[in-house]
Every structure is written in structure tokens, then in C-alpha cells.
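With one protein chain withheld, the remaining protein chains of the complex are depicted in position.
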Amino acid sequence: MGRYVARRLLQMIPVFIGTTLLIFLMVNALPGDPVKALWGDKPPDPAQVAQIKHDRGLDLPLWEQYLHYMKGLFQGDFGNTIAGNRPILDEITQAFPVSMRLAAMAWTFELVVGITLGVIAGVRRGRIIDTTVTFFTLLVISVPIFVFGLGFQLIFGNELGWVKPTVQDSENFQQLMLPALVLGLVGLAYVARLTRTSIKENRSADYIRTAVAKGLPRRRIISRHLLRNSLIPVVTYLGTDIGALMGGAVITEGIFNVTGVGNLLYTGIARREGAIIVGIVTVLVIVYLLASLLVDLLYAVLDPRIRYA
Amino acid sequence: MPDLMKTPPADEPEVALAPPSGKAAEAGEVGGARSLWGDAWRDLRRRPLFVVSGLLILLVLLVSAFPGLFTSTDPGSGDLTKNFLGSPNLTHFFQDDWFGYDRQGRSIYARVVFGARNSVMVGLGVTLLVTFFGGLVGMLAGYFGGFWDSLLSRITDVFFGIPFLLGAMVVLNAFTDRDVWVITGALAFLGWTQIARVMRGAVITTKHADYVMAAKALGAGTKRILFRHVLPNAVAPVIVVATIALGTYIVAESTLSYLGLGFGSDAVSWGADISDATQDIRNNPHTLIFPAGMLSITVLAFIMLGDAVREALDPKLR
Partner (left out) sequence: MTITEKTADVPAPRSGEDKSGRLLDVKDLHVEFHTRDGVVKAVNGVNYSVDAGETLAVLGESGSGKSVTAQAIMGILDMPPGKIPQGEIVFRGQDMLKMSGEERRKIRGRKIAMIFQDALSSLNPVLSVGYQLGEMFRVHEGMSRKEAKAKAVELMDRVKIPAAKQRVSDYPHQFSGGMRQRIMIAMALALEPDLIIADEPTTALDVTVQAQVMDLLAELQREYNMGLILITHDLGVVADVADKIAVMYAGRIVETAPVHELYKRPAHPYTRGLLDSIPRLDQKGQELYAIKGLPPNLLKIPSGCAFNPRCPKATDICRTDVPPLVPVTERDGAELVGRGSACHFWKETIHG
């Protein structure tokens, strides 16, 4: 087991370098100049532009900039913002806990509601409840998420007044409830679909027939024999979705005015603050890589065939 | 007995697959050669979901190809006297005021008709690109294994590590003039990993199948094995995933439009119209409902099609 973890950790290194390099290139190699953008519509002063670029190392070749950046990263230095010259690490550490809370809540929705719906639909295939769940999940996937966000905000926030339309206090769980629901909605639908398909596939397996032939009660067959085998693909999805939830919060955070990573990213992109984008993506990649490591380990726990392979 | 307690009768599949016995064949009995796809097609034609989604997709394709057949009104010309004019007149079939007017007094019906093309082209374009490139990467990685698998899989991991929407935002932000090609390219650039992974898995499974081993033993060349034996059998899950993904690309385009990173304001697209309409959602919800409804129905059709094909191809799900 220890060697397995070590090998997976080693494999993560090239992926980490590759992903950060890729986002770095995407941000910096594409057309657009963040320094000139500081002047807005006015013609920039070439001397001043050159000076700022020199100070920030922006006149160096891209690969050198990347090396500098990575070196700083290992010392906990994510660089400074171009506008305002503030340490990016501060901005990130401010925004991250908020997004993390939101993502954790959304993830819990996905896990609990998604699996429950999926199991119910999978076990009662062809019944009304199966059709209803299937239709609901299809609907959620096919309607753009901002339509749900704005719609819920209008209905539950403004019309019914059940919740505050926007989040004023990002530590208040009640206020985060609606944004978390919206954020987790698509993932919830995918989890339900995956669980349902997986259950439907497994329920005709030979070992389920054996379990029935053993005279086990239906509940036990579902909870002990069917569910455990069926959840293996779902675990993969849930694992990789943690990172996606934090990065994908741009829309939800925008609508509900949550000051998290999504908001920060949006400003970063709009102002072409490459360093902010790269910094956030770097953290997200670390989250993603750790989550997939966790998924692999969980796999080994769930499926002994992998454990002893 | 509870319906969970089911197993397919052990004898049944063999029976169903048995070629007709002498007498039955004489009588012209059904049950001749039944391939995976042939069987799936027979199954599909009887599924209302498949028929409905198929017809919807045909209609959407027709609208995108020949919008002029459905309205002669210019979707760009606004008449400010008609600004938000009244609620939609649902009985005025195919007329300008069928779906009402938007803030600038443009016919929403005409915009929905002319907006179809951009959304559908993005969806189709991205799907074709990712299926080709993702499929190629997945096939090579899965079939050759070893070093190539490690290399290609790590590259896939690298792209997979960047959240889809976030990456698309970064790329699109660099372009000021965003047309169909730019948006398609950006989404495909980040979206191919899903297909690559599915293809790789399918090829690995197929590679070890007995009939591929047999072809190898008979001395078939790599190219022949790959294109005649592995690909046709590995392609089923890819088609299913691609069909469903097509719908999600259309949704992604609208989301990017909402963020101001989709089509420019002068282009007619469902995504742009939906994001425009979000400002008027409170007092004039009809401006949102029609383009969003059309987009959702189109996406729904593709996902239902993918689901139907998946269930038809997988006997366990029937």
C-alpha cells in the first residue's frame, strides 16, 4: 500500500508541472497586454510600461518567467497583482475558505441527494419514481445553471423571501444554502444518473442472484451487496468534482455575490491578471490531484480486486 | 416477489440468439443475423424517447440550416415602439409576435430561429473535434500501451486538471472577436480529455477480447486489427458519451455568453439572448423563457438520444 501511494505521488509530479505550465502558457502566450491595460483607454507611456514590465520580470522569455514563478511558489510567493501590487497569496487565502465552505456544502448535496435519488430510481426501474428522477436530472443538465441561479434567486429570495437574495455574511450557513444548492445541482444530477445506471447494471449480476438465492432480505441485498459494487464509479466522479466545484463557482458566486475564488477568478480574467489565474489554478490542481489520490485509495478499500492486484 | 430479485433466465439469451431452426427458416421467420448495432436499431425504433428526441434533433438541424423557411423577419432589426410589447401571443403560430418582443423590440421568435445555427454549430463542431482528436489519443494510448499510454495519459491528465469552464474563460478572454470558430476551438481544446479517457478504456477492453486475439493469431496487421476489429467495437461508448457531451457544449456556450465571453453582442445566438434576457427576468420573463426553453429542449434531445442509444447497446440496461 505504501509503495502504491508513493508511486501515485510520483506520477502526480509531471501532471502538476504540466498543468501549471499549460495554464501559464494559456494566460501569457495569448494576445492581450495586462500592463497596457492599466492605462485603460488612454495611450500608455512606453517608458513606464517597459519599467513596470522589467520590475515584474515580464520582459523575460516565457520559460524563464515560468521558472521564476515556480520558484516563488515553493517559497509560498504567488507574486503580486499588477493593479494595486498586492500579494496574490493574501487574496487567495482570503477567498479560499469561503469557496471551500460553499463547495463542501454543494458536495454534500451531491453526495446525499444524488446517491439517494439514484438508488431509488435504479431499484425501482421503470416505475413512476424512476421516470421522475430521470426527467429531473435531464432537466437540470440541459438548463444553463445561471438560469437556475437567477430563477431561484428571484423566486426564493425576492418573491417568497425565504432567503436573502444575496449572501451578506459568507460564514452564515443559512445564507450559503441556496448558492450551494445551485452550485451542486448539476453534479447532483450526474451523481444520480451514474448511480442509477450503475445499480441497473449490477442488479442483474450473478452475485445478486446468489444473494437472493441465499434468502437474504431485500434491504440487505441492496445495502450490502448491490450498493457497494455500484458506488465504485460514483466515487470517481465525486472525487474529481471537488476541484471542479471550487473552480466552477464563478457563476454562482457572481449571482449571489459571494466573495470567493470564483469572484476573484472572474476579476483576474477580466483584468488579465495572469498571476491571479495561475495562482488559483495551481491551488485547484493541487486539490484535484489530492482528491484523485484519495479516490484511488478509496477504490482500493471498496474493491479488494484492486487492493491485491 | 420484489422486483429486485431478478436474474435473467440463464437459458433465455441463448434462445433469443439461436438461429432459426430448419422449419422456422422456411417459414421466413425473423431472427436472422443480429449484430450489436442491428439489434440496437430494432430496439431503438420502438422507444418513444428515441423517436421523439430524433425528430426534435432533425427539426433543430433544419431550423439551423434554413432559418429562412421559418421566418422572414430580420432578427437584428428592432422596432423600439414594440419594446417588450405585451406578453407573447401563443396562438399566433409562426408570426413575429408569437413569442413577444425583447427590450429593443426585436421579434423573439425570429431571434430564436436565427439563433439556432450558432448554438448548434458550436455543439456539433466541438463534438466532431473532440471525438476525432480525443478518440485518436485514446485509441493510441489504449492500443499501444506501455510508454505511449503513459505519455498520452499524462497529457490527458494535464488537460483534465484544468477546470473546463475556467480554462475556456481564460482562452476566450484573449480574443476580442469571438466567432463560431474561436468558441468551438476553445471548447474543443479543453474538452477532448473526456472522450480520450472513454476511448482508451473501451480500446483496452476490446483489445483483450478473444476475437482480437484470434485476428492477431491469424496474422492480421496492426492497421487492420485497429480499424476492422478494435475500433468498430470500441466506438459504441464513445458515441454515447459524445452525443450527451454535445448537449453540454451548447450549455457551456450559453454560460460563457452569460459571462460576456461568448458570442459578440451583434451575433444572434441563444446563449447571448439568454444572458441578455437575465436583466429583464423580473418583469419580462418571456424574454428569457423562449430562448432558454429552445436551448434546453435541444440539449435535452441530444442527451435523451445518447441515453436511448446507451440503453439499446447495453443489454443489461434494457
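All chains are identified by letter, namely A and B, in their written order; residue positions are counted from 1 within each chain.
The working rule: a contact is a pair of C-beta atoms (placed from the backbone, for glycine too) under 8 Å apart; a residue touches a chain by one contact, two chains touch by 3 or more.
Just so you know, these numbers come straight off a predicted model, no measurement behind them.
Within the full complex, the residue among A:211, A:251 or A:264 touching the omitted chain is A:211. When the full complex is taken into account, the listed residue touching the unshown chain is A:223, out of A:108, A:172 or A:223. Annotation for chain A: contacts to the undisplayed chain at residues 205-207, 209-217, 219-220, 223-225, 228-229, 302-305, 308.
As a working rule, only the chains that are shown with their structure count from here on.
By the touch criterion stated above, chain B contacts chain A in their complex at residues 2-8, 154-155, 157-159, 161-167, 169-171, 173-175, 247-248, 251, 254-255, 258-259, 261, 271, 274-275, 278, 281-282, 288, 292, 295-297, 299-300, 303-304, 307, 310, 314, 316-317.
Listed in rising order, the residues of chain A touching chain B in the complex are 11, 14-15, 18-19, 22-23, 26-27, 30-32, 123-125, 138-139, 141-147, 150-151, 154, 158, 197, 200-201, 203-204, 206, 208-209, 212, 218, 221-222, 226, 243-244, 247-248, 250-251, 254, 265-266, 269-270, 272, 277, 281, 284-285, 288-289.
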